[in-house]
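Incomplete set of chains, arranged as in the complex.
Going by the order they are written in, the chains are A and B; count residues from 1 in each one.
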Amino acid sequence: MPDVVFPLDSTKPFTEQKYVGHNRWHPDIPAEVSVRPGQTFRVHCREWFDGAIHNDDSADDVRDAPLPTVHRLSGPIAVEGAEPGDLLIVDILDLGPIPQEDSGPLAGQGWGYTGIFATRNGGGFLTDQFPDAYKVIWDFSGQRATSRHIPGVSFTGITHPGLMGTAPSADLLARWNRREGALIATDPDRVPPLALPPLPDDAILGRLEGEEFDRIAAEAARTAPPRENGGNQDIKNFTRGTRVFYPVFVPDAKLSMGDLHFSQGDGEITFCGAIEMGGFIDLHVDLIKGGMDAYGVGENAIFMPGNVDPRYERWLAFSGTSVTLDDEQRYLDSHLSYQRACLHAIDYLTTFGYTPEQAYMILGAAPIEGRLSGVVDIPNSCSTVYIPTAIFDFDVAPSASGPTRIDPGMGVPRSAF
Amino acid sequence: MPDVVFPLDSTKPFTEQKYVGHNRWHPDIPAEVSVRPGQTFRVHCREWFDGAIHNDDSADDVRDAPLPTVHRLSGPIAVEGAEPGDLLIVDILDLGPIPQEDSGPLAGQGWGYTGIFATRNGGGFLTDQFPDAYKVIWDFSGQRATSRHIPGVSFTGITHPGLMGTAPSADLLARWNRREGALIATDPDRVPPLALPPLPDDAILGRLEGEEFDRIAAEAARTAPPRENGGNQDIKNFTRGTRVFYPVFVPDAKLSMGDLHFSQGDGEITFCGAIEMGGFIDLHVDLIKGGMDAYGVGENAIFMPGNVDPRYERWLAFSGTSVTLDDEQRYLDSHLSYQRACLHAIDYLTTFGYTPEQAYMILGAAPIEGRLSGVVDIPNSCSTVYIPTAIFDFDVAPSASGPTRIDPGMGVPRSAF
């Protein structure tokens, strides 16, 4: 086990740890921890809501989820010698739930959760069809996950960090605030919002206090979106064996990470989210000096995924096009076509006895693949979603005998406002 | 070799064959050929431009491509006993270039092409960056493709039909025309157009003539987009071993197919298109009576892809978010984020010496994967594009020694208006 450079104690809240992380992006959040190029080290990560979501059968906690408090990130970690213009190589050596703790109140202690936010508090990919809050608890057994809320399904997790990135430069941060502010201004009262502006309330900025805290909290960017620095990319194959190349925008790179997932489907369509957990991640870092120019990587991490994800031979795939449920034609809208593909998959799974919420949760948490299959055939984009059939303990393929009927059990906990 | 139920002679144009296919969708195009459930049969398919694109080093033919004439489809093929409400099972047993013909003027005779349309005649995914017409010729050697226009690249083709589907009902056709007409009406003079309305000129409707031809040609839908009946889905893994379940909308199902591809990247981002070819396809059909209701498949084919595509262990991946090149923030626009991911890949490959056009063509023709990685992290969608590193004959991964420089050779033929 590598040295733990950023430890967390499961019995204490995120802000009372030896090192305090952050939940906003800003170049001036100080790094209390540093590593050298060539070093291997372990980082503990807290689940993104710091324990606000419980292992129970009510979705009230998801309905009332404190969105301004996310994501709890470990870091920033200074990488010695990193300078703007370099590429920071990060190898993900290993990661998993909280080691040696298989029960307890924190997601990552032997369990995790998938939630769907209510439209009034966050919303999500299919919020028009699923306007309330829902929650599913998953139990971990070695590499596999099962849920008492979704019978007949189990799968091997492709564990990964949903969020990792380097700190933005002051200029880059200013661009984010400008362009996202402009978008918000087009419909400032929208529910759910178009984007999230800086929000000093609930900001955590390491050990900063006083005026410096106030200055930075007023400018610091929210962590929800992926951006030029990596960030909340939610890439499901970002697992063990992956090598990532991050652009470096500030001295020492200031690497941060969190939002660990036990498993996720492409798109993380449930938003709250994948199978969320806290845990550990083992990393190795190195530098390509001047790599941004040399390789034309001015922004957005490039990466080489690991080769140890489960091997599947048989997938059931659904397609969608960019036509709304009201039969309105949209022009090459791949977001819509993926929604339609997912809705087709949900319709299909309900013929086996699942509730629509169960089907939606399966797509959010299981290792499904979402593909941009056709993006030029005007006016329709074609997106496809692939479900590995082996995650079901019955045969989910169509046949002349019609769908097997399963018992949906207690179903998915739901809470409305 | 199964019986050829729909033969084509390479020495004759599409309209002078024993059976004449079609290039529009309409329920009343008559089927001259029929098959039984349980039957295995072969169909010949013509490349989508019927020989208008040549094996040479000029892109004039792509610049002047006769878009109103596409796609040449083989069929309709009546499936005995199929009724509206059934699911038509189609197994793709085998497909490939024109058998026993390895040289000649038709794509599929040992070679194929990838093109990019000029903005004024079709456009494409990255038409703002690549406004002219471009063409690349690929040579087939067994399962592998190479191009004199793109040195250092070769790959195993995942052959597939870009287009297959059942005939729409009259009602469904009317919906298409209504909704696509409404979209066109929002900007009727746009270049390239938002969608393509019915166009009697250049319509091919089997052997129909006279008034019946005129009536149908005025209503029949263009074949460019994928729709509820399948159609031009351009799914790159729709290869040997795939089982598809099509909804049946008209008596006898009326199955048609064409637009064979030797290989394609997810999205077919070059539009004209994948590696285009004519060839053969061997199919087996069966029916699930009443399957549409039983499985909740009211529209859009579901499918189970084959398991014999090449196995890759190492991919280089690029990410993009829904921010324009002018730094304008868009809201969860997965089309844009995929464009940005592809542009990042192109920028990267040019540091190795490729021209931007060569890099674009590689993404269009090679078996790259395009994923909807994050679709909920407001305001940014995150799309990713994965390139198997084995398609290059040099090491394409970043390293401290900087990119290897290749000789781009003659480059990609280009023609401007």
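The definition used in the following text is that a contact is a pair of C-beta atoms (placed from the backbone, for glycine too) under 8 Å apart; a residue touches a chain by one contact, two chains touch by 3 or more.
This is a predicted model, so every value here is computed, not measured.
Enquirer: Can you report how many copies the full complex contains, not just the 2 shown in place?
Expert: 4
The criterion applied here is as follows: only the chains that are shown with their structure count from here on.
Enquirer: For chain A versus chain B, what separation do you get between their C-alpha means, in angstrom?
Expert: 32
Enquirer: Okay, in this complex, where on chain B does chain A touch?
Expert: Per the touch definition, chain B meets chain A at residues 87, 89, 124-125, 175, 178-180, 182-183, 192-196, 224-228, 232-236, 245, 266-271, 273, 288-289, 291, 294-305, 307, 313-321, 323, 327-335, 338, 340-341, 344, 347-348, 350-351, 369-384, 386, 389, 397-400, 402-403.
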